[in-house]
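Removed: one protein chain of the complex. Kept in place: all other protein chains.
Let's look at chain A:
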């Protein structure tokens, strides 16, 4: 009897534990995500694949660019065609030698903690970034930034170690050069380990946030600029692309926006239903193939040109990206500054490709499928990111296309980090590569053509005019003369095209799909900016 009782007690205890666990679980979501769906008619709900993170303006992952750009503002903003316009800085002057930028801040700008935007706060922000210079060395302006000097309450001076023309473009990026308010800084001023609260000057303030579930942003009532039409934006965290589309179809989302946030199939499906509005942005970046000129077989220009001529780019782009990307003939699309209209496209031409290979000495034996030279087969390796379905499909297509001209292409799907590692080590023949988009390009793109450490300059190091090319890049970046710069860009881009060390494949675009109550949607010119300021909803 006693034993029976103890068993019974044990059972009861277990049942109680289970009940407790369940009730504990349900308590903490009393204010669940259902509340996130606002009753406010002047609001929209969209989704994002990842949690928005701590929204620290000076660090990267896991903070998300889209929400960082809602809260924090830059000194200057990047507009259509690469034009740089005043934002928090009202005006600026550049010294003759291009090393000193004097900025005048806009008057009356308030952070959401009530404090004012002053030169001191700007200096504090830059000092915090410079304290971790290493982490930001990818951004040119930080690399050459010597110090910030406060001139008066609203004037400050940015002193560079050398002239660097894209300094202003770099100041328009989302991180790490946007302004955090005084109250957001930790006591020691080192924001690299975290901020106390997201205090910005931007048009949006974070109102409600639940990790991994949703974030609600309200319009900043004290915003200095033109207030957005919308009162509220809810961002739901939906990691799965198919679920995102289903939630959109049900009407739980008003907007699907971004790069790669829905599959191309789904996008076309939404478009074809005719029930929603869908749109594509201007090109944001170029999908390119990086050709390693230090690889023995690819050191010959004829082989590189043969590969460039040897595949039907148009058909590949249409077939794989379903028309969502556009065939690219030049590495820089025409909506970027310094893009060259007169760069000659290297068109699809199998016969030309074959004759280039013949000329290079790679002969096709009768009855053979692979070209040979000195008993060696023409065999190349293309590495790609195995989690990227487009890279995989393109790699497979190229394998088939190039086999028709007698080239055996081996394709190797790698983890992204391994792909980067091998690129840096020069341990590849061909690799997918992307430029950086606005506001980083074209200066970031030409920078990696000359600067070692990214794997690109190394892959180009076998070019006969490499020293000259590097010199032209350095000159362009430091040049204060607009005409000269234009000229230099022309030469650099033409060399890269003629040498076929980059094979441009397609221009990538952002996609958007929205419900019909949304009006006046516009893609931001800056790739990383949010689109909410222009949106209005019909009531």
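By definition in this document, contacts are C-beta pairs under 8 Å (C-beta built on N, C-alpha and C of every residue); 3 or more make two chains touch, one makes a residue touch a chain; residues count from 1.
Following the convention adopted for this analysis, contacts and distances are computed from a predicted model.
**Student:** Quick one: find the hidden chain's UniProt protein name among "RNA polymerase, sigma-24 subunit, ECF subfamily", "Cytochrome c oxidase subunit 1", "Nickel import system permease protein NikB" or "Porin".
**Tutor:** So, among "RNA polymerase, sigma-24 subunit, ECF subfamily", "Cytochrome c oxidase subunit 1", "Nickel import system permease protein NikB" or "Porin", the name matching the hidden chain's UniProt entry is "Nickel import system permease protein NikB".
**Student:** One chain isn't shown here. Among A:183, A:247, A:350 or A:393, which residue touches it?
**Tutor:** In the full complex, the listed residue that touches the missing chain is A:247.
**Student:** From the list A:41, A:108 or A:239, pick the residue that touches the absent chain.
**Tutor:** A:239
**Student:** Touching the left-out chain: which of A:41, A:81 or A:194?
**Tutor:** A:194
**Student:** Among A:134, A:483 or A:538, which one is in touch with the chain left out?
**Tutor:** In the complete complex, the chain left out is touched by residue A:134.
**Student:** Residue by residue, what part of chain A touches the chain that was omitted?
**Tutor:** Touch with the absent chain occurs at residues 6-7, 10-11, 14, 18, 21-22, 24-26, 28-29, 31-36, 50, 53-54, 59-62, 134-138, 193-194, 210-214, 236-240, 242-243, 246-247, 249-250, 252, 415-418, 420-421, 424, 453-454.
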